[in-house]
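Structure in structure tokens, see below.
The complex appears here minus one protein chain, its other protein chains still in place.
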Amino acid sequence: MSTVLLLVITGLGLGALYFLVASGLSLIYGLMGVLNFAHGSFLTIAAFIGWEVGRRVSDGTWWGLLVSALVGMIVGAVVAAATEYFLIRRLYERHIEQALITVGLALATVALFEGIWGTDPIYTARPEWLTQTTEILGAKIPNDRFLLIVCAALVLGGIVLFLRKTRYGLIIRAGVENRSMVTALGIDVRRSFTLVFAIGGAAAGLGGVLASVYYGYVSAHLGSVLLIFAFIVTVIGGLGSLTGAAIASVLVAVLQQFANFYLGGTGDLVVVIALAAVLLVRPRGLMGKVA
Amino acid sequence: MSEPILVVDGLNGRIAGQQVVEDISFEVPASGVTALLGRNGVGKTSTIKSILGLIDRTGAVHLGGERIDRLPTHRIVQRGVGYVPEDREIFGSLSVAENLRLAERDDRPRRELIERLFPDIHARRAQRAGTLSGGQQQMVSLARALVNENRLLLVDEPTKGLAPRIVDEVAAALAEAAATVPILLVEQNLHVIRKLAERVVVLSGGRVVFTGSAADLLDDEARIQRYLGVHDATDDRAAPAHAPDHDAATAIPVADTTEELR
Amino acid sequence: MNQQLTDSAPASTGSATEAPAPAPDGRAGGATSGRRPLVLLIGGIALVVVLAILPLLAIEIPGVLPGPTYTPGTLQLLAYAMLIAALALSYRMMFGLAGLLSFGHALFFAAGAYGLGMALEYFAPVEWQSELIFLASIVVTLIFGIVLAATVGSLALRVTGISFAMVTLAFAQAGSVLIRRNPGGATGGDEGLSLDIANVPDALVGVLNTRNLYWLSLGILVFVYLVVLWVERSRAGHVAEATRENELRVRVLGIRPYQVKFLIFIVASTLAAIAGMGYLLLQSGASPRVATADFTLTILVIVVLGGVGYRWGAIVGGIVYTLLDQRLTALAGSDFIAGLPAVLRVPLSEPLFILGTLFILVVLFLPGGIAGIPQRIRTGRKQHPVESEEAADA
Amino acid sequence: PTTSGGDAESTDAGAPVSVSMITSQTGPLAAYGEAYTKGFEAGLDYATDGTGTVDGRELDIEWLDDQGNPDTAVSLAKDVIGQGTQIIAGTVVSGIATALAEQAAQNKILYISGPAATDAITGVNEYTFRSGRQTFQDVATAGTFIGDPEGKKVVVFAQDTAFGQGNLAGVQAVLGGQGATVEGVLVAEDATEFTPFAQQLLAASPDLVFVAWAGASSGAMWTALSQQGVFDAVPVVTGLGDVATYGAYGDASADISFLNHYFGGASGTDAETAMIEHLEAEGAVADLFSPDGFVAAQMIVQAVREGGDTVDGMIGALEGYTFDSVKGEITVREGDHAVIQPMYQAKLVQDGADWVPELIDTIAADQVAPPAAG
Partner (left out) sequence: MTDHAVLALEHIGLRIGGARILEDVSLQVPAGEMLGVIGPNGAGKTTLFNVISGVVRPTEGTVHLDGRDVTQQPIHRRAAAGLGRTFQTSSLFPALTVLENVRLAAQAHTGHATSVFRTPRRTDAATAAARTALAEVGLADRAGTAAAGLAHGEKRKLEIAMLIAMDPKVILLDEPMAGVASGDMPAITEVIRGLHRGGRTVLMVEHHMEVVLGLVDRVAVMHHGELLAVDTPEAVMANPTVQSAYLGEPV
């Protein structure tokens, strides 16, 4: 019983992490049609700089973590916005080329991070409480999982509100469909797209800092590890559907936990089979919009 | 006559590196409907898109005296230009209401006007615009341009694919709009042009070949034949209301017209 | 089916509009004059002949090739490049021609490499003639590749666009995980599979015989090229191209696009498996890297680098990429780089950084890829519409 | 006769000897490659008394980057073999070592592998030697922590990779052979959540947990073991990695018993002193794989000095070669080229904010000698 509970709650925690990465990915894909392979790099650079700043301010305390998170979000947003501004924008409406640019960017940046911070993981300190556990029904749940779950929920709520309640949401959705017509309605659509990237980048940045808490290290490959799962949950959830991504994140992570534990470490295999199965039955994913 | 609202001087437009509009010059007066005519492929749509900066262009374009040919599209539109594109280009995944809301540029949208002009559209506010019929989509497209207070409307084939009754309605709506805002109208339906247009600009092969009053063109069989290729009575048969005009218009030769514009 | 009821003309059905530019090379029935194909044919044959006698010559291209063309190191590099080019060519047929963006092409290359390696190991104890075992292993691997392609293809082609990419990715990931899991010790896990040379012809073993492996690779490349050419020129190829553009329209014409896509998928995958077999022999082993999604991405990068619109673009891309990959490493380790200040030294000593940046530049400024350069020079065309950042828009 | 099968022209005593060092200068294991490289330079300096020559012959050493990619490594090997190199050495990546061993056999050339720990290299063919320890030696060292294995239960907690599987097989062979019950808890390499597995370890109630872990996820893994209270229940043994990983064990650091191949200061031999001096002069520190490079240099010098120019001569010179190195006396076992060497037990102690290793015991070379292979 406590094992099952442990699996479920740690699964939720992992799912939260997946979602933090996937939210930006899903936003950027869903709204701009850009399959962003550089998303992992946004996450990694945010984690590195967040860590560099956080540890100088106050290493291993809540205060330090908060600073890291803020810095991470800002860095993520800035890097993502710059990517959109300097690279993606020049290829508007050429989605394959845009995706390719991000592939190139991912290649180059991971190598660059290795050059700067080395190939070894750098272990990070974190607040005392996060290293402890809380006992629920006999299962000792590591506390950082709770932090992850709360942050993911906040991000989900925040982005959904943004899209529903602001005019930007509307502009962005229309701009995806027919960019030049939005311009012809007198709207500077480019700014909105940069904003989408910035928001996605900020979410990735937060994900990066939290991932370094979860894994206990930062490394040049932090992002690439998470990216593939983020892709999978984005697709299973239905491209462009944030709630879908959230649900899929939880499903995938919990499924993965159970398969890893009970089916001899086949978590990855089960997840990709699930991906194929979902797409074959529902090509648009769980919550994908009827195009 | 007051200052023209739009002055196009030596406009060139290219698509994918190919010249589609060549050295076009004309003016749109500050009131009434100016029709931009020509056969398929002569560059009418491209001219409008060049004015809006939707395709690469060179040459001078002035809107109300201000030079706009270096501005990005959204700035041009923000200066008070409404646009109804040729293929409707509504946002299919958005609802009708969202399409209209998106088009509102200020806090004084003329929603009542839209409701009155297009009751069918109003009734379908919540429908996904992509599922509207072709004609319904055309109305959304028109409504998007009319919802704002504009200084100039660029309207590209608004009656294409509309039922005759709707064509009338659209024409009426445009006529109403024309009372307050000048319109540059691309249109194939000569009846609509007859009804609305005061001046015409005719393109051929990406160049202006005729400029003058609507009557000068429409009442001259030979000119219609020469510029628009209409050479049988098809149009007249369906438009019995119009008796042939024998008004001896002072035909302005093309060369003179061009002169006049310089 | 979720077609829109009104105006069902799918101006943008799925990936159709995202498909890359078509091959502008001369097609039968196009406006090409009768001369050109002949010139191309002769040129092509001449090129192959030159490549074939390369091992007998001593051409040196300092900075590009590690040594004179007869040396094993250079031949090895060229052979490797040609196999990658063959793989890229097969990928281009799927992606560039039929618009099928697969993220799982590596699976079939790996199927060829691992399939042959495992078959050779499996047949090793059998008391047959060693040539026979070698041939049997190749045939078995081919059949395995085709069956795998048919299975994956029939499932993945039920969906389109990004879903197709993801289903192929899922299969490839499953394959990659299996290979790394090393079930029953069959694949060697992350340490890779080494070639059991017991039944491999002597002519294909050892550094002295690199030349033969070079010729083998050249043969594979030419073979793949001819097959791809054949398919692209055929009616099926044209239908594939049309399907990429507008699938609904093809169906309304009375043609079933599925058949064509399936055919292209199988042919491309089988060609990839053939290239994979060549790779196993050339490298005397297979590493799990060739089954990863990263490897597929590399191929995609190669195809784009070379120019999606051109068949020979894939070849140029494969060769340029491989050479760059090798030579950039040499550059990164050079004294010149070591002497630079840190801001320059750190990035420049990472070959992948240079490669990635180069790739970005190509996508941005050379939309036709390397193979598109002559065309651009000829037409003097500007780059594709880059949204101008007007001064007034401050 | 590919290279040096006794060709008359190459026996010219004054000619330089061409040695190709293939290792990771970039890629995931570049840091190991760096330690190996530095150790090699120190070893060469030591074995040639600072001359860099052997009996007056230059060693023409070329360093090549395998990028952690077997394909690159094979291409490089073929290139240098084609150019007539006589000795290939190096690599920290097991997958590359096996590929290079294959090239060595196909082309009849001497290959001395680097720190790659895989047991598969030992005895794989007559041309392949190794300069470091192998998994069996790690495992045997781990065994020394439980005294008499008879009747004890050992659980191997490892990643489901060749490295992890190799360790499990090693424990089964070594400790299982001595009467212990051995179980494995293998975790998928890409798993990121280890909490449930920590529970599984506890549920097995073993007498010893042997952890074989590589890569970035070790931090999270140790945290999970510590959080779930594994250290309170069972002694846990693992291999001590390189300096960069000392921080990875977190709060668990003090509770883990480490087996160790080498850390700076572990042996106190003359060779070690020489190596550390050399490294410090270069601005480097002694690390896990420094001795591997050092030994490789010594073996190459031996092969050149005693083996002449034929590969068979060099093999003969190395087989059974016993010499003093960083870790003490080392023997290249004749039958399978296993490198018989002492191993260490260590613990981590806190030193300010950092953790530093401290020697508990040195395990004699023969006590941890791997079973004969090949």
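Chains here go by letter, A, B, C and D, matching the order in which they are written, and residues are numbered from 1 within each.
In this text, a contact is a pair of C-beta atoms (placed from the backbone, for glycine too) under 8 Å apart; a residue touches a chain by one contact, two chains touch by 3 or more.
Small disclaimer: the values here were computed from a predicted structure and weren't measured.
**Q** According to the contact rule at the top, which chains on display are touched by the left-out chain?
**A** If we consider the entire complex, the absent chain touches B, C.
**Q** Among B:52, B:81, B:132 or B:217, which residue is in touch with the absent chain?
**A** B:132
**Q** Kindly state which of the options C:102, C:141, C:210 or C:246 is in contact with the chain not pictured.
**A** C:246
**Q** Who touches the missing chain here, C:236, C:274, C:301 or C:364?
**A** Touches the omitted chain: C:236.
**Q** Quickly run down the residues of subunit B that touch the omitted chain.
**A** On the side of subunit B, residues 15-16, 18, 38-42, 45, 86-87, 120, 131-136, 138-139, 157, 160-169, 188-191, 195, 228-232, 234-235, 237-241 touch the unshown chain.
**Q** Go through subunit C and note every residue touching the omitted chain.
**A** 1, 3, 5-11, 19, 21-22, 27-31, 230-231, 233-239, 241-242, 245-246, 248-257, 259-260, 263
We adopt the following convention: only the chains that are shown with their structure count from here on.
**Q** Measuring centre to centre, with centres taken as mean CA positions, what chain is farthest from subunit A?
**A** Most remote chain from subunit A, centroid-wise, comes out as B.
**Q** How far is the middle of subunit C from the middle of subunit D, if each middle is the mean of its Cα atoms, in Å?
**A** About 37 Å separates the centre of subunit C from that of subunit D.
**Q** Rounded to the nearest whole Å, what is the centre-to-centre distance of subunit A and subunit C, using the mean of the C-alpha atoms as each centre?
**A** From the centre of subunit A to the centre of subunit C is 31 Å.
**Q** What parts of subunit D, by residue number, touch at least two of the other chains?
**A** Within subunit D, residues 26, 160 contact more than one other chain.
**Q** Please list all residues of subunit A that touch 2 or more other chains.
**A** Those would be 114, 268, 291.
**Q** Considering only the defined contacts, which subunit C positions touch subunit A in the complex?
**A** Against subunit A, the touching part of subunit C is residues 2, 18-20, 101, 155, 158-160, 162-163, 166-167, 169-171, 173-174, 177-178, 293, 297, 300-301, 304, 346-347, 349-357, 359-360, 363-364, 367, 384, 386-387.
**Q** Under the stated contact criterion, what part of subunit B meets subunit A in this complex?
**A** Residues 52, 54, 72-74, 77-78, 81, 83, 85, 89, 91-94, 98-99, 101-103, 105, 144.
**Q** Name, in rising order, each residue of subunit D that touches subunit A in their complex.
**A** Going through subunit D, the ones touching subunit A are 26-31, 160, 186-188, 190-193, 195-197, 199-200, 216-217, 219-220, 223-224, 227-229, 244-245, 247-248, 250-251.
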